[in-house]
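Heads up: the structure comes next, in structure tokens.
Left out: one protein chain. Kept in place: all the others.
Each chain gets a letter, A and B, in the order it is written, and its residues are counted from 1.
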Amino acid sequence: MTFAVRRHSVLPGFGIALGFTLLYLSLIVLIPLSATFLKTFSLTWDAFWTAVTAPRVLASYRLTFGASFLAALINAVFGLLVAWVLVRYRFPGKRVIDAFVDLPFALPTAVAGIALAAVYSANGWIGSLFAPYGIKIAFTPLGVLVALTFIGLPFVVRTVQPVLEDLEPELEEAAATLGATRLQTFTKILFPTLLPALLTGFALSFARAIGEYGSVIFIAGNLPMVSEITPLLIITKLEQYDYAGATALAVVMLLISFMLLLIINLLQWWARRRRAAV
Amino acid sequence: MSIEVKNVNRRFGNFAALDDVSLEVQTGELLALLGPSGSGKTTLLRVIAGLETVDSGQVLFHGEDATSQHVRDRRVGFVFQHYALFRHLSIFENVAFGLRVRPKANRPGEAEIRRKVMELLELVQLDWLADRYPHQLSGGQRQRIALARALAVEPRVLLLDEPFGALDAKVRKELRTWLRRLHDEMHITSVFVTHDQDEALEVSDRVVVMNEGRIQQIGTPQEVYDHPVNAFVYQFLGNVNLFHGRVDEGTALIGPAGLPVPAHGETTVGQAIAAYARPHDIELIRPRQGELGISARVEHLLAVGPIVRVDLRPDDSDAPIHAEIPRDQAARLALVAGDRVLVRPRQVRVFAA
Partner (left out) sequence: MTTAVLQPALALPVRPVEKATAEPPWVRLLLIGLALAFLGIFLFVPLAAVFYEALRKGVGVYWQAVTEPDALAAVRLTLLAAAISVPLNLVFGVAAAWAIAKFEFRGKNLLITLIDLPFSVSPVIAGLIFVLVFGLQGWFGEWLSEHDLKIIFAVPGIVLATIFVTFPFVARELIPLMQAQGTEEEEAAVVLGASGWQTLWRVTLPNVKWGLLYGVILSNARAMGEFGAVSVVSGHIRGLTNTLPLHVEILYNEYQFAAAFATASLLALLALVTLVLKAWVERRFAD
């Protein structure tokens, strides 16, 4: 990695600003993060592989990624809906609701966790509506899904909303003059235009969900093989002083997160290009 | 397909965008809606298309009331100022869009769509761009594709909103003549909006001049240019000089000097009038005994192409006079700044002040 000023600038402070940035970044983020990777080298490949493919670990992947995927999917559908309603329609209290969408960003995850557990347990406000039909939400994988939907909710809304706001009305008018119904205009014109932003929001929501810990553990029940998420498993291993095992899991999660980050960057680049073009 | 607009009103809050507008568009003609921004011309076009609702009044297509018909059922072709091409679709698919969204029962087959789209792309001479995407095209090309897309649905009328507004001067001129030729081949009833008087006069069969939500004049380009019904139309169609005066028995006397010019229109004796003369209708002569004219001083001379622009300051007024005289005449007069001349309008339009 080489940092060199390509163009002469009259502004001062480049050296000190970049120097401080790199130093701080290294101390807080890069060096500690690299510790996880170095730590895994203390394991043999076989030990590493065993640690990250144990049945209990595999079950936690299935739950973490499965529930995160579903939660992101729910958020994609309803996030698009919420963004649409907020941009296109007028109704009382709209401004307050618009601000309220960010609650999952602002509310500490532990608070969200105990609140969701209270509401969705068998005797909670919403849980009690489902209990008579034998549907348990809290303390089951369904509870994990609820928590992950909660924390990922703002991502899709906030990525789709600005694109929807910037959309020229002429596109829809053009479709209408060409004989398209409202539904055809949506499926053939609006949806493809919003797709990059929607996918970005989906990926952000998914990435956030797979690492989530605080809001999930209170509502999940944390039953090994059933409702235990991977981040919790890392903590469990830590508490058993199995540092190598915890780190091995962390490395797997990190690699997946980085891959998602790359995908998200590509999606955002695509979204920008589609917005910029024409 | 004829279009009839009857007593249409449309307000946006306190602003009357259309104020009791009535208009007939003949079958097969190319009509220009001309006016400054805010004159209501685009609103009128959008009302005809069904993109804008009316507060009161009627829109008739071929004698049938279309006022409450939805835009998608009106079968109008609409071309937007900024093209509004679908950026995620190829050029081919943009043009095919109107065919693909038809109800299943009368949706053409794939081969038919292909034939039709390619035919249209050939018509706008861009068939070689079928597989490209909108962002790969120039502005002029995009506008032609937008036109092809509008034509694909076999519209009963073609509506164009400032179709050349976003293009640079050269492309604009080319597309203008091209549109006129295209219209002569297809004879589809067309209405286009423009704020450029040259464009309106050059391209259209008839011009509708609008201002402040009302129609000022409807006529052929020749009519509106030569016989403007009011001062607004006269001023909007070209540069003018304004002289104040009064009417005296069949002639108008302008300026304190009382230069007589032929009076037009319904003016009564003694009435205060405003007389307009275009710069190229102004004659300059050297002051001589017995010659009438408005005495003025030459302030500035500028030779532009075949003409010379002369800025003049009349002795008795602060309002400058602009004249445009042929080069050879300027050479004969041998004017320099500071010279005294007599100004004589050859052609004057007189309106009640």
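Methods note: a contact is a pair of C-beta atoms (placed from the backbone, for glycine too) under 8 Å apart; a residue touches a chain by one contact, two chains touch by 3 or more.
All figures in this text were calculated on a predicted structure; none of them were measured in a lab.
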Residue among A:163, A:197, A:210 or A:267 touching the omitted chain:
A:210
Residue in contact with the excluded chain [from A:118, A:164 or A:226]:
A:118
Considering the complete complex, identify which of B:23, B:54, B:330 or B:343 is in touch with the unshown chain.
B:54
Footprint left on chain A by the chain that the document does not show:
1-7, 9-14, 16-18, 20-21, 24-25, 28-33, 35-36, 39, 78, 81-82, 84-86, 89, 91, 95, 97-116, 118-119, 124-126, 146, 149-150, 153, 169, 172-173, 176, 182, 185, 207, 210-214, 218, 231-232, 234-235, 238, 243, 246-247, 250, 253-254, 257-258, 260-261, 265
Residues of chain B touching the missing chain are 6-7, 9, 19-20, 50-58, 67-68, 70-72
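Throughout what follows, only the chains that are shown with their structure count from here on.
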Per the contact definition, I'd like the list of chain B residues that touch chain A in the complex.
49-51, 70-78, 80, 82-89, 97-98, 100-102, 133-135, 142, 149-150, 152-153
Show me the residue ranges of chain A that touch chain B in the complex, using the header's touch definition.
168, 170-171, 173-181, 184, 188-189, 192-193, 274, 277-278
